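Omission of a single protein chain aside, the complex is shown with its protein chains in their original locations.
Moving on, here comes subunit A:
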Amino acid sequence: MANTYRVLDKVRLQDEEEFVDILEDKRYCSDLRFAFRTFSPPPYKGAPACSSDELNQAVLESQYLRYVIKEVALETGSSVEEVRDEACGIMWEMSQNLQLRFIRLLGFAVRKVFKRIFSAIYVNMEGLQVLQQATQECPVILMPNHRSYIDFLVVSYILFNYDIPVPVIAAGIPLAGMKIVGEILRRSGAFFIRRAIGSDKLYWAVLSEYVRTIVRKGFAPLEFFVEGLRSRTLKSLPPKLGMMNMILEPFFKGEVYDVTLLPISISYDRVLEESLLAHELLGVPKPRESTAGLLKASRVLQENYGCMHVNFGRPLSVRRLCEGKINRCQYNLTPRDLPQKPNAEAQACGSWLAHMIVRLQEEGALTSPWSLMACVLLQVPTAVLTEEGLLFHQLTEQTLWLRKLALDFRAHLNWPEKVPDSDVMSSTMALHRSVVYRKAGRVYLTRNDELERKHSIEEDMMRTAAALLMLASYRNQCLHVFVRPALLALAMSITKSTKKDELLTCFCFLQELFSNEFVFIPGQSSQDFEEACSLLHKCKAVHVGQWEVTDSDTGPEVLSFLQELLKPFIESYQLMFRFLCEERDCVFREKDFLSGVRTLATKLIVSGELHTYEALSSDMQKNVLSSLRRLGAVTKITISENNEYKVNKSAVRRTGDMLAGRIPLQIVQAAPDARL
């Protein structure tokens, strides 16, 4: 575990690196000339280049796939040829077809768009140089966070720009379904993975062999989103482990000397999909990915989205990280091609690495002024924002106070230097006029009033909710900076204790309860706790003794801010606990739960009993379910289309009571992680 800290510290050394705007010098050179630039990345030392046909061939002819095909044929009663054809079909659907021509085309198009919608794209050059070096040594896995569709293109675009081999990218299958665009993406290096693979053995086999072969051949970096999905809430998502395990396997089995993981943090001032995401969270279904939809959405390309920061982290050597964690000899006694599930040791290692990558992505992310403002705005009663407005100078004052706190907590800020703070505030507000606007020295919530007509209370509320959820998303962007101290602050208020061990117990309980909301590296709670203590100590909010944590004179301001920051989560969770306990039946369907909670929340918001709109977020609702499942208070009973659950009301009530500090904490035994 000490290992992690070394790694994290090393990465922290890159503090205050210089970012260069890659649009700046190119803005005036022709897009065409850019697209036709000579592209000459230094070659990979380990093996010669490999075309996509050769790659597919290698996968289909692999011993591993032959085993699985035989097995599947035996199980299903079909002939080996049929299964093989099926595998070819899967391969055909999945495989990328990276061609430099299309990278150029993409480069051309992307540049045009980027120049229009972004004022700047900042990239840390040092990170790129290190990456270029790394791509020659061993297989590199690029692991960006995923906040926007733009993420897909931007990394390839930058690498093409700087003579680094362009990656093959794991993408969701819906993108492949788009006319023309799907094909362009494919030829730009995307390969497509189905969403619900479930227990389709053949599909798993083709996919995993495909990924492993890419790693083994090492001819191009592999890019994938360890969070699995685009985060609808702009918060980090708990990592998905399937892909991670596939990538690690070639190293564990000695097929490559090492694998380099490279966390990439992409931060947006303003996310293109912001309102789409908010509506999706409110239950408006996400439009299907289609080319027509894309063209329709071109409206969003007329707006300005501020800056984008792409922070290339430091390469991490899997070999170094796994030293002492994995006994590679375990693969000596069976053929390495034989289908085998990764054992517990390997899985734990994969999970640990994946979580660490997420943490590093968070640490590498840049916090914008807008994120800080969102934190402040969300602590103001909704009525103030919708009716009388918040005094602008008050907002400024509090945001600046928060900026200091964030810096104390080692956040990377992208607060423009040499610009008066009030200008920063105004320009930020201008950029986000879709969420808030300023009128006569006061700040109001923007509500989409395109259609001048009478709204019902519900409709009105939904408009407010959409704006507030957008605001919440931007707050989420910087939550990782505050989350550990905030959980400690919360533990202090729940336990009303100063004893370290009691606080730690509560801290762990909160981590466990909120582990779908915030990502923590498994098994590292006490380090997280220590970190929280030292950060709070650093900003002089608490005194930390050997056995005790006590708040200081200046403490309450910071502590109550942090407690408020998490309040929407606590309130929403309590609301849903209450809903579950008040239901008549002990068995419910997921669909009914979501709509039931929404109805209840709406009612309570209108009546003024509930202060947060975040309980309306389907994301939060699903998180509560998984959290309760992990704690054993809810069990899934069918795996059919209608997910049915059975609730243990007393357990739910007990959890709620513990969270409210009404009953002392019991050690919660979480069920083993079933996310794999």
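Please note the rule applied: a residue touches a chain if its C-beta (ideal position, glycine included) is under 8 Å from a C-beta of that chain, and two chains touch if they have at least 3 such contacts; residues count from 1.
The rule is simple: contacts and distances are computed from a predicted model.
*Asks:* Quick one: find the hidden chain's UniProt protein name among "General transcription factor IIH subunit", "Myotubularin-related protein 11 isoform X1", "Alkylglycerone-phosphate synthase" or "Sorting nexin-2".
*Replies:* "Alkylglycerone-phosphate synthase"
*Asks:* One chain isn't shown here. Among A:108, A:162 or A:257, which residue touches it?
*Replies:* Hidden-chain contact among the options goes to A:257.
*Asks:* Among A:180, A:196 or A:329, choose the residue that contacts the chain missing from this document, as touch is defined above.
*Replies:* Only one listed residue reaches the unshown chain, and that is A:329.
*Asks:* In terms of residues, what is the contact footprint of the unshown chain on subunit A?
*Replies:* Interface residues of subunit A facing the absent chain: 46, 254-255, 257-258, 328-329, 331-332, 335-337.
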